[in-house]
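Missing here: one protein chain of the complex. Every other protein chain is in place.
All chains are identified by letter, namely A and B, in their written order; residue positions are counted from 1 within each chain.
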Amino acid sequence: MRASTATAEVSADDAVRRGRLRLDGVRKVLGGKEVVSAVDLETEPGEFLTLLGPSGCGKSTTLNMVAGHLTADGGVIEVDGRDVTGTPPHRRSMGMVFQSYALFPHMTIADNVAFGLRMRKVAAAERDRQVAEVLEMVGLDGMAGRHPRQLSGGQQQRAALARALVIQPDLLLLDEPFSNLDAQLRVRLREEVGALQRRIGTTTILVTHDQEEALAVSDRIAVMADGVIHQLDRPREIYLRPGTDFVAQFIGEVNALDGTAAGFTRDGYACRVADATVAATPAGEAPAEGTEVRVYVRPEVVRIRTDRTSGLVGTVRETRFLGSRIRCVVATPAGDVTAALPFDADVPAVGEEVTCEWRPSDASLTAR
Amino acid sequence: MAAIGRVSDGTLSRPRWRTGLLLALPAVVIFGLLFAAPLFTLVANSFRTQTGAFTLSNYERFLGDPFYRGVLWNTLKVAAMTTIGCLLVGYPFALYMRGRSPRVRNWLALLLLSPLLISMVIRAYGWLVVLGPNGPVAAVLKWVGITPPQLLYNDTAVLIGMIHVMLAYMVLPLMGSLDRIDPTLVPAARGLGAPGWTCFWRITLPLSAPGMLAGAMIVFSLTASSFVTPAILGGPKVKLMPYFVYTQATTTLDWPYAAAIGFILVVVTTGLLLGYARLLRRNNGDVVFQ
Partner (left out) sequence: MIRLLGTGFACLVGLFLIAPVLVTVASSLTTTRYVTFPPQGFTLRWYAEVFRKEEFLSSFVLSVGVALAAAAVSAVVGLACGLAIHRYRFPGRAALEGVLASAFAVPTIVLGIGLLQWFAQMGLASSPFTLLLAHLVLTVPYTVRLVLAGLAGLDRSAEKAAAGLGAAPFLVFWHVTLPAVRGPLIGGAFFAFITSFDDLTVALFVVTTDLQTLPVRIFNYMQYDYDPTVTAIGTLMVLFAAVAVVVIERFVGVAKLFGADTEQNR
């Protein structure tokens, strides 16, 4: 996508002050089942926030309530301090991009993009100028006269994005926008969208079930399951310090070690697992000493040392070269610990006695 | 997302069902007053005497009279023969269509449907000419030295006319079924050593059975209830139920009896379709043609 500095400047100025979304106890019941229960959420203006979760977790329902396509059964939705809970969608200013792109099949790309401006009764000349500008911004200049079916999936997605952005919305809402694209294009487009969002600074809510996508583009991620937000934090925190078992298991691979809380030490919060003591950072409030806890450690942060025999000691059971990483499974008294070692690391031999280590700040600990 | 499809459950305007009812109202009025009410009147009249008293005599008369039982039997016979005729002509034609390009297929479908798009009266009249004493069939027969027999006003004429109209109703669902057959099945069977004929007999034919059944149902019930084509090509000599409904209602003016014959016709044709629908639901089969 090529830069269009004019639009970027105008929108960035606006957006710094606009686009603060607040959800307070938002609920939704569909078909007798509560699919969203008391969701609280607040965005910073200009933030890229992702609702991540498996299908049926309530993330799309939440987004549709923000857009106004569904009415909340309880709670308040505010945009920049205005209560929009009961406002119909056409009186909210939200640009939404759908999984199916939802382009109007009987209109050209230019007419699709111009639709929102027409509804706002923008004068023809100004409208044409803005349409041309935004199409250039998403790299679709020259496609203006085509119909949606004449465009590839990626191009359709860009057109849908242009259509949502041209109205300079308070919020940009993206509902699984990349999931109909092939893997390569998905990665490229999400990077483009991320870069574009940072440039124009519109507050953006992305709904996705793809954890890699969420980690790659978001400022913050809200992990949802069964209608509630399990954890809302920056990608790094979500990944390294999962706050619940669901978050830990849903995103990537994790080592979960059960043990007993042993209180703060110089190295962080200590925890007895089997006959060893390991350290981690409590997610939320620190548990009382002696409580049953679980430690979550990502394979990437585990280091294998052959020169020490204290700490979490075990024997190497299996090593496997995976290209970018080497996977190493160590059998310890607390269970198997998987480490993902850099491809150039010294690989321990199978059967060797080793110690598993990690920085306490890279692991999390929750009460069981 | 499951949630999206449900948007209508909770959008902003509350009394949505009232809007729905309002939109459906014209259709409800039309079908209430011009479909449900007439059919109800018909059923009610069939249980009345000419003077209006309740009676079962109209049905007794129909079922007790060998002549009318013969009419019912003949109706079923002509419908069955039309169905078989459509299958015999339609199956090879569907197979032929399957092998053609989408463009050609579309043209062939249009050709099949063309009889349905031409005025019924004109279509039947055309057959009168084709099969008539001055028509091309008679001309060819004369040319080879055969005295042309009477081709019109008998079951055969009705059969020809009906197959002509009904062929599309057989071929199109059949095509649907044939298209659903995995195209790699036949090569797979060939690879296992089955000869071409066996492949057809053991794979293509059984797998296209749902389409055949759907087509047969439609053709049978539509033929049994056809009036115009049999009336023109068969005349009074070919005894079919719809023709008797018509003559009882307009010539004999015995409305209760006409109503009873009509109702029996409805029971026969829709009963068949309902049975078929139940069969489909139980077998969880796909509806090829509704």
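Heads up, the rule we're going with is that a contact is a pair of C-beta atoms (placed from the backbone, for glycine too) under 8 Å apart; a residue touches a chain by one contact, two chains touch by 3 or more.
Keep in mind the model is a prediction, meaning the values are calculated, not measured.
*Asks:* Which of these touches the unseen chain: B:36, B:185 or B:209?
*Replies:* The single option touching the absent chain is B:36.
*Asks:* Going by the contact rule already stated, which one of A:59, A:127, A:163 or A:190 would touch the omitted chain in the full complex?
*Replies:* Considering all chains, including the one not shown, the answer is A:163.
*Asks:* What chain A residues would touch the chain not displayed?
*Replies:* Counting only chain A, the missing chain is touched by 64, 67-69, 88-96, 98-106, 115-116, 119-120, 160, 163-164, 167, 173.
*Asks:* Applying the definition given at the start, please give the residues of chain B touching the unseen chain.
*Replies:* Residue positions of chain B that touch the missing chain: 4-5, 7-8, 16-28, 30-31, 33-39, 41-42, 45, 89, 92-93, 95-97, 99, 102, 105-106, 108-130, 132, 134-136, 139, 164, 167-169, 172-173, 175-176, 179-180, 221, 224-225, 227-228, 232, 242, 245-246, 249-250, 255, 258-259, 262-263, 265-266, 269-270, 273, 289-290.
Heads up, the rule we're going with is that only the chains that are shown with their structure count from here on.
*Asks:* From the mean C-alpha coordinate of chain A to that of chain B, what's the distance rounded to whole Å?
*Replies:* Result: the chain centres lie 57 Å from each other.
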